[in-house]
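I'd like to ask you about the structure that follows.
Every protein chain except one is present and positioned as in the full complex.
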Amino acid sequence: MSTTIILGAWIAVFLTFGIFSYLYKDNPFYKTAEHLFVGISAGYWTSLFFWTQIQPNLFGRLWPSSNYSSDSFWYMIYNGLGFFYSPGFPNGGVDKGHEIHNVVLGIPNIHYLIPFALGIMMLLSLIPKISWFARWGIAYTVGMAAGLRAYGFLNSNVIGQIKGTAASFSDPNLPFWSLTSPSIFNSIVILVGTITGLLYFYFSKEHKGILGKISKVGIYFLMISFGASFGFAVMGRISLLIGRFVDLIKYSGSEYYNATLWILVAMIIILGYDAFKNRGNNSSVSKDAA
Amino acid sequence: MKDRQFWIVLGSLFVVFLIYWYLGHPMFNANRVVMFISIVAISATLLYNIRMAERGEEFYLRPIPGLKAVEEAVGRSTEMGKPVLYVPGIMDMDQVETVAGVIVLGHVAKMTARYETSLNVPVSRSIVMKAAREICRESYMIEGRPDMFHDDMVHYLTDDQFAYAAGVNGIMVREKPAACLYMGKFYAESLILAETGNSIGAIQIAGTASQAQIPFFVTACDYTLIGEEFFAASAYLSQKPELIGGVRGQDMVKAGVITIIILATLFRFLYEKWGIGFDVVKLLTVQ
Amino acid sequence: MIWKRQIPILIVAVVGAITLFGWFIDQPDIKSFVDDDATQWYDILASFAIILGALNLIKLQFQKVAKKKKGWPYSLFAIGGFFFAITAGFFIKSLDNTVVWGAHVTTEGTLSKWIFDYMFTPLSATMFSLLAFFVASASYRAFRIRNFEATLLLAAGIIIMVGRVPIGSMISSWFIMYISVLALGIGVNSWKKNKMITFGVVGIGIVIVTIAGFLTGWPIDQPGIFYLPILQEWIYFYPNVAGARAIMIGIGLGIFATSIRYILGIEKSYIGE
Partner (left out) sequence: MNGLTELILKIGKVDRRWIFIVLAIVVFIPILVPIGMPIRATVTTKVVYDTIENLPPNSNVLVSIEYSPSTKPENHPMAISILRHLFKNDHKVFVTCLWPDGQFMAQDALKQVAKEEFGKIYGEDYVLLGFRPGGEAVIKGIVSNIRKLYTVDVNQTKIDEIPMMEGIYKFSDFAFLFTVSAGFPGTVEWVQYASDPTGVPMSSGVTSIQVNEVMPYVQAGQMKGLLAGMPGAAEYEALIGQKGSATSGMDAQSIAHLVIVLFIILGNAAFFIERQRSRKY
């Protein structure tokens, strides 16, 4: 078991207990772990998104190695960038196997200058005075997302569901009553539940008389659906806790020098001493603030 | 024929499409025509209602029970001389739910101005703070109590989900508000807030469209605006034509969806049983 | 004004319309532009947006340290963590240096993978598992049967929670029948408020269940409606789907309407109006 893995195990256990200590109260261990989390995830996203999209699919198209010619102006810029950061801009161009389209003024895939420019503007928007620079890039993503989602949600979440609700009642060997396999009773339950549920969200008419009764039935179906998602949510949370305990047990093994035991005891002692030291003041506030 | 201009444009678009269709509809993916027609039909319904609302046409929107509960809650906190806590969710203004949460905040601010109750609005995004301050100042102005409004009524805590929940919990335990209102987009921290609010005995009213959090709010809060009720409430309060027209348009489309479900079941039965009519399932399968 | 407002709205309208009607266009090179290039631009801009978000977050931490705001020493951890992850991502690939740049972000044995395994994973996994504790304490202190709807919700939730796990299949359906007779008794009691009727209902109920049990030899999973695993499967496959479908259609129409309002320039919340 190499030292980096053992060191890693000890850090993992410390961070796990650091976050769990929040259950006791908001304390320095928790604040340290939480801020480390914020910092590491920010740095980790930045490097991952650069190496999986911007470098291969943007620079890979603008400066492909197949078009490399050291005297062209465009590749001079590239070599300049390479001087600043050679791993990202290896000399001889980026070789990611992109096809080359519309080369203009020696610039391959020139239309990819547009996302490149919008992207740079987004980064520049960090400067408060020109924070509106980000709006063009965000507008592109909002526009495209609207076009994708308008079709996707209408097709799968509306028309697809209409098709699913309009069940077939003509199939002769469909039993009238059966719990876990398709049956006429179950198709009626789906039909009635969907229609009454939709009518609950009808706002143009007062929910009185027949519409009132129908929407009452509708809210019952909605409540059963919320109950199911409540049950599933609790189930999911418990599974995640089980996963954490399994990891902690693994790291309590002797090959990790019983990391879990030592760190747990150390934290309890420190927090216990701290609670003992200032047990007089504001203990009531901290108790419930967790 | 209320909106002549609308019907003329729609009619001419329809004619142009018919001509294009009979010319062999080049470059058009024919087996998605059902989707094309439904997109155009629904967009036309929405646009028609928005235009009617802009013209000042009176639309009836049924009273939203949750809003009455909000008034009672603010009234109760006035009697008890305790503040009202308002949490506009943890996301930014690009989320439609946060925008709705800020609109409802404007309505609550009018009430706290009228009843002279103190209002506390902790936020987790800087843009939300600006928008929330703007709308509160305006509400206090309209109620003729600009003197009661002070900037740190709306204050920024942190961007991080759990640190924000811990901060709001601290406010609840210290100030013991009589009413806690949660209106906006929420994730897992909804449970932490609702549970602490419950433990200090406050009236709790929530409004969100985040499907996974609605069950927790329904069980832990006294009243919950569920999904579209939350959007309808904000449209109703904002009196903005495009929002009220939008709610009205969606109602019409919902009525259409229900009719289509019933007709589709009928046609499917007729087609599969006696071969009358056409195969509705194939029509509704768009690839 | 034009740059800050009109041009973003124009971009949303043009890009939105092209993408929306791109679903219907069959002409090869327009289709290839809409489906491939426009999509690639979206992916590139999404990457820039995430990087902008990360840098914004760190800018806040820097300001907190610069202005010595409350709790600023912890921001040093955030900044330290950020630069540690950046060095692993851009400068120091790994100790044995055999990995190609680009693959180093995920290959075994690199510094990035070490940070992922021993810092990022424990932090994000533990943050999520905290919720199990809050669900437990909330289930005692907050989940109340306030009205009939909340009762339906909690009943469905409990049936699913117990029915879906192995222990549920060990609870006999007869045990559940007895409990439902008692529950019926409580319901009748709070409705009729008459002790005699309640005892009558509960007594008859127990007698019927016991006789039926003797006749059929107490099979653990018959009748199905009272056997938890079967009952929970029926609940989450039929009434639950009906309710979820009503919500899904409602939200689907809502998102369609908002997207159309974006494309038509009626909705401008994304530029903070």
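Read from first to last, the chains carry the letters A, B and C; within each, the first residue is number 1.
Here is the rule we use: a residue touches a chain if its C-beta (ideal position, glycine included) is under 8 Å from a C-beta of that chain, and two chains touch if they have at least 3 such contacts.
Keep in mind that this is a model prediction, so the values were computed, not measured.
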> Among the chains included here, which ones are touched by the excluded chain in the whole complex?
Replying inline: A, B, C
>> Can you say which of C:S75, C:N240 or C:S259 touches the chain missing from this structure?
In response: C:N240
>> Just to verify: which one of A:S70, A:S131 or A:S156 makes contact with the chain not shown?
In response: A:S156
>> Of the residues A:I6, A:L211 or A:I238, I need the one that contacts the missing chain.
In response: A:I238
>> Using the document's contact rule, name the residues of chain C that touch the chain not shown here.
In response: 31-32, 35-36, 39-40, 42-43, 46-47, 50, 100, 102-103, 105-108, 113, 116-117, 120-121, 124-125, 127-128, 132-133, 135-137, 139-145, 154, 158, 161-162, 164-170, 229, 233, 236-238, 240-241, 244-245, 248
> Considering the entire assembly, which residues of chain A contact the chain that has been omitted?
Replying inline: 23-24, 45, 48-49, 52-53, 56-57, 60, 96-99, 144-145, 148-149, 152-153, 155-157, 160-161, 163-165, 180-181, 190, 225, 228-229, 232-236, 238-246, 249, 287, 290
>> List every residue of chain B that touches the chain not included in the displayed model.
In response: 199, 211-212, 286-287
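In this text, only the chains that are shown with their structure count from here on.
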> Of every pair of chains, which is linked by the largest number of C-beta contacts?
Replying inline: A-C
>> Which chain has its C-alpha centroid farthest away from the centroid of chain C?
In response: B
>> Please identify the chain lying most centrally, where each chain is represented by the average of its Cα atoms.
In response: C
>> What's the distance between the Cα centroids of chain A and chain B, rounded to whole Å?
In response: 23
> Just how far, in Å, is the C-alpha centre of chain C from the one of chain B?
Replying inline: 19
> For chain A and chain C, what's the span in angstrom between their mean Cα positions?
Replying inline: 10
> Of all the residues in chain C, which ones touch at least 2 other chains?
Replying inline: 20, 23, 57, 127-128, 130-131, 135, 149-150, 153-154, 157, 247, 249-251, 253, 256, 258, 260, 270
>> Quick check: what residues of chain B touch more than one other chain, meaning two or more?
In response: 35, 39, 42, 94, 162, 199, 211, 215-216, 218-219, 227-228, 254, 257
>> For the complex, give me every residue of chain A touching chain C.
In response: 4, 7-9, 11-13, 15-16, 19-20, 22-23, 31-58, 85, 87-88, 90, 111-112, 114-116, 118-119, 122-123, 125-126, 132, 134-151, 153-154, 157-158, 161-162, 164-165, 179-180, 186, 189-194, 196-198, 200-201, 218-235, 237-238, 240-241, 243-244, 247
> Okay, in this complex, where on chain B does chain C touch?
Replying inline: 26-29, 32, 35-36, 39, 42-43, 46-47, 50, 93-94, 96, 99, 127, 131, 159, 162, 188, 191-192, 194-195, 198-199, 209, 211, 215-216, 218-220, 222, 227-228, 231, 242, 246, 249-250, 253-254, 257
> How about chain C: which of its residues touch chain B in the complex?
Replying inline: 20, 23-27, 30, 57, 60, 127-128, 130-131, 134-135, 137-138, 141-144, 146, 149-150, 153-154, 157, 247, 249-251, 253-254, 256-258, 260-261, 264, 266-267, 269-270, 272
